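A protein chain is absent from this complex, but the other protein chains hold their places.
Think of it as A, B, C, D and E in the order they're written, each chain with its own count starting at 1.
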Amino acid sequence: MKGVHFLISTLAILASATFLVSASDPSPLQDFCVALNDNKSAGGYFGANAVFVNGKFCKDPKLVNANDFFFSGLQNPRNTQNPLGSNVTTVNVDQIAGLNTLGISLTRIDFAPNGLNPPHTHPRASEFLVVLEGTLYVGFVTSNGDGNRLFTKVLNKGDVFVFPIGLIHFQFNVGHVNAVAFAGLSSQNPGVITIANAVFGSKPPINPDVLAKAFQVDDNVVDYLQKQFWYDNN
Amino acid sequence: MKGVHFLISTLAILASATFLVSASDPSPLQDFCVALNDNKSAGGYFGANAVFVNGKFCKDPKLVNANDFFFSGLQNPRNTQNPLGSNVTTVNVDQIAGLNTLGISLTRIDFAPNGLNPPHTHPRASEFLVVLEGTLYVGFVTSNGDGNRLFTKVLNKGDVFVFPIGLIHFQFNVGHVNAVAFAGLSSQNPGVITIANAVFGSKPPINPDVLAKAFQVDDNVVDYLQKQFWYDNN
Amino acid sequence: MKGVHFLISTLAILASATFLVSASDPSPLQDFCVALNDNKSAGGYFGANAVFVNGKFCKDPKLVNANDFFFSGLQNPRNTQNPLGSNVTTVNVDQIAGLNTLGISLTRIDFAPNGLNPPHTHPRASEFLVVLEGTLYVGFVTSNGDGNRLFTKVLNKGDVFVFPIGLIHFQFNVGHVNAVAFAGLSSQNPGVITIANAVFGSKPPINPDVLAKAFQVDDNVVDYLQKQFWYDNN
Amino acid sequence: MKGVHFLISTLAILASATFLVSASDPSPLQDFCVALNDNKSAGGYFGANAVFVNGKFCKDPKLVNANDFFFSGLQNPRNTQNPLGSNVTTVNVDQIAGLNTLGISLTRIDFAPNGLNPPHTHPRASEFLVVLEGTLYVGFVTSNGDGNRLFTKVLNKGDVFVFPIGLIHFQFNVGHVNAVAFAGLSSQNPGVITIANAVFGSKPPINPDVLAKAFQVDDNVVDYLQKQFWYDNN
Amino acid sequence: MKGVHFLISTLAILASATFLVSASDPSPLQDFCVALNDNKSAGGYFGANAVFVNGKFCKDPKLVNANDFFFSGLQNPRNTQNPLGSNVTTVNVDQIAGLNTLGISLTRIDFAPNGLNPPHTHPRASEFLVVLEGTLYVGFVTSNGDGNRLFTKVLNKGDVFVFPIGLIHFQFNVGHVNAVAFAGLSSQNPGVITIANAVFGSKPPINPDVLAKAFQVDDNVVDYLQKQFWYDNN
Partner (left out) sequence: MKGVHFLISTLAILASATFLVSASDPSPLQDFCVALNDNKSAGGYFGANAVFVNGKFCKDPKLVNANDFFFSGLQNPRNTQNPLGSNVTTVNVDQIAGLNTLGISLTRIDFAPNGLNPPHTHPRASEFLVVLEGTLYVGFVTSNGDGNRLFTKVLNKGDVFVFPIGLIHFQFNVGHVNAVAFAGLSSQNPGVITIANAVFGSKPPINPDVLAKAFQVDDNVVDYLQKQFWYDNN
């Protein structure tokens, strides 16, 4: 009896382990594989020994219900009082466990006037953006082999623009009022790399000689940049 | 000179062939592969000899510009005066050529009160739905092996729901006013199979004995159903 | 010593957990990944805490043997005395654990005279069908964008027909004797969605207003249909 | 008018080019992509300039019909009077154009008593084999890292065995009568590499010093082997 | 006869069209699909009408020979007298046509003392780097969700380091002599996005307000940066 008790306890904790790493496999292998996102009780139990997979473990399908595919709250404007004047509300597999393995997710992006979603890439997703309110100047830059061409457009309400996977892109509120957009991404865990944050705000910092040479600036400019606070609007 | 003229003409037509078949490959093999959607001049030239690929041919990348990634017009309500009381505005690779190979697309869905987006499947995409206005009763049914379980939810403004790839699902306006939703789909060419249209409205009709036995109804019920007009709201 | 005992017990149970969810990944990442299908002892141990993956866990490769790739018994006719007059014998990853990750499976289908394998889809597989005995009327319907076209053929012994992934298809015995066919499917876990069962036999039932509007029939017809027993021949 | 004539002629030939290279993509990007297999008129027109794709070009979907998904003739025993005493009847994308992009194909294999389907690999497919008549000794060998383990089984009527992708495998008729089996393969163009044919029958021959060292035999043994006729039973 | 002449000319040009867009599909659908890289005669013939595919068209397999899989010249040091002090010699599908569809390529990278391969991403490949001569300080930065962590290592002769797909990474010669490394990439067309070049050297330039806000610098700093010459060492 006691052995059984230990077993139950063990697995209860295993099932609630800190599965921090999300997934974006476009090929589900069954009707669904709802992610096990629960990490509330896994606190100090596993330490260095937590187990993960490429993607996420799934819930017992018998226990899955409609709430696993549901998220609420995108109707509300978000606070954009931050250095970038923008706020990305992410709804990926961490918010909707049912997105696991389905290869899609979404975000709501709020912009104050002059608000910026700064140059960034999604290493695992292409994106469409549809403007609900306001006016956005948006663009992406192609790779070196294509000549680092910039493609831009000014978008108004009801306009859609597409950002191909892996390319650096941005959105900037060039209107006089708040702007709101919804985006869809071709992964349940697209990832975001904000260029400035990754280059000048890495932890620990990149060797300043690398950055000085790469960006053709003095070491003291690099030093200044590495001392800034790099706000993450995601 | 004359030979050159013929060559130019030939390729001009080749490049504008009727590339009717769309694509949803999640693995672009270059920065982008903007679809060649132009079929306006291909009329009677090719006949039985048009050439296609799995997916779509691409434009010369040097000729690609920002408009290839742009679509306008989703801000406007659509006409829902039809038998289903709903209207799906599709924005896939046929509307935005730049979506080709990027594995994502979107739709706007308008619902009159009691408007229905009837049971259907997307053979090549999972979907998220976000409600902009109104109240929708939505759901999907799992496969036989999972017991044909129904998962449903009533969604209000700002709510999101997810429909896994290949499963039969629907949305129904249970509010008293118009409803509007945006959907994202994990393919640039998700495909739509409206169950009633495919089963009772196929061209030519399925042998009535098959349908009578499959749906446990008399042949005259099948005959009645096969004579209906099956509206396609896509 | 006692601790070790508990550890052994714990993992023994972990390895025999209820891995109910099957897989169809076309990219094995080693020579084989034989599925852990054993759930006989996992009964009450895990409760809500069973762990699953997208696909299936694998056996220790050192313990794999030829029987993991073997199945016996397809030579025998099956009982077709049921409302559909047909019987699908499935041989997927649940029957041959060695099929896990290999992207293929098979079925034997027996048909009484007038026996029907009713309209259904496989969300994760294309299919070929080869007739061993008898005469079958078979067909599939394309998606809305292709006009819901019906492609049919009457097949005799030695004939082969192909059903593309995700499309609604059926087989009907139009001969005077029993018919037998073998099918191959492009997934080790193709899934089956019988249209009538999913639409009219879901658990719980779909809101009748949805079905009445979708199928252009009265509520009492929907009520009648939702009260039928929907036999699953798989 | 004359220009139009040339255009039509040109494309007619383009559409009937020698598309010799088959395909096995498991991700169709539309309902179907029926292969353009017609090469009867492409004879001398293209020379060194034929164009191909990874996979196959597709027919205009408007011209596709049920025959594109149909093949007839697997009911008949094949001639096994050859050095191997076996005969593989292949039904892949070259025989059924509709298999293109669908990731599956099949074969019928006839064996005389002592007939052998010799050690071979499929570089692009896993395989299931179901025995219709007779008794077969079958097996596969794992890779070096797994110790080149041999897994074998004697199969009788109704038995199924699985051969994982890329592994060397064989089937041998150990019964006293003819044997027949059907196989399903997880690609519309699986490819076959018969080990003996590729190693000792390549065109031109491999440097004999390579083979003598690799197979630990004298050069004259290699010479003898390279002079044999290596029958291809596919 | 004349018609035939025109046909030959047309296809000769089609086969030598400007297939500028490379490919990196990891799933070849036949033994090989050697890229058609020849664009020398396609000059002014096609104009806006060149046809491309996702990836590259293939040569007629009958015309393929060993030279299609061969490249010569990686033994020689390259000129590193440029602003970055480094030189990347790329060997991808544009240099070896036989790499098409095979999902791999390589580079040789030469570094002068203090030579830098500046922060960049490969949108379609992971990379291993092996040092042949010299001492390199190398690193990559994770995405925002992972905290923009920097992983670095000083590598000497015979050391290997790995850069995961899509992450920003760099290599810097911290030794006193030239350094040489070979890299392998998991795509035949990995793409390169040098961060500084794409952000400050795009054509046309990004709106300076975007960059000033994103990088927390004055407009005149952005103006200075956008006026620099951004050397591309690839």
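Rule of thumb we're sticking to: contacts are C-beta pairs under 8 Å (C-beta built on N, C-alpha and C of every residue); 3 or more make two chains touch, one makes a residue touch a chain.
Small disclaimer: the values here were computed from a predicted structure and weren't measured.
Shown chains touched by the hidden one, complex as a whole: A, C, D, E. From the options D:N54, D:T135 or D:T194, the residue with contact to the unseen chain in the full assembly is D:T194. Although one chain is hidden here, its contacts on chain C can still be listed: residues 3-4, 6-8, 10-12, 14-16, 23, 25, 27-31, 33, 36, 53, 55, 57-63, 100-101. Touching the omitted chain from chain A are residues 5-6, 9-10, 13-14, 18, 20-26, 45-55, 123-124, 189, 191.
One chain of the complex is left out; on chain D, the residues touching it are 22, 83-84, 114, 116, 118-119, 121, 123-124, 137, 139, 141, 143-145, 147-150, 152, 165-168, 170, 172, 191-207, 209-211, 213-217, 221, 225, 228, 230, 232, 234.
Here is the rule we go by: only the chains that are shown with their structure count from here on.
Looking at the partners of chain B and chain E together, the chains they share are A, D.
Annotation of chain B and chain C: jointly contacted by A, D, touch as defined at the top. Fitting chain D to chain E on CA positions gives a rotation angle of 120°, reported to the nearest 5.
Chain pairs A-C and A-E differ in how many C-beta pairs are in contact, and the one with more is A-E. Counted by residue number, the contact pairs of B-D are over half the same as those of B-E, the matching pair from B-E, B-C or C-D. Taking each chain's centre as the mean of its C-alpha atoms, chain A lies 27 Å from chain B. Chain centres here are Cα means. That of chain A falls 45 Å from that of chain D. Counting partners per residue, chain C has 26, 123-124, 139, 143, 145, 152, 165-167, 191 as the residues that reach two or more other chains. Checking each pair of chains for touch leaves A-B, A-C, A-E, B-C, B-D, B-E, C-D, D-E.
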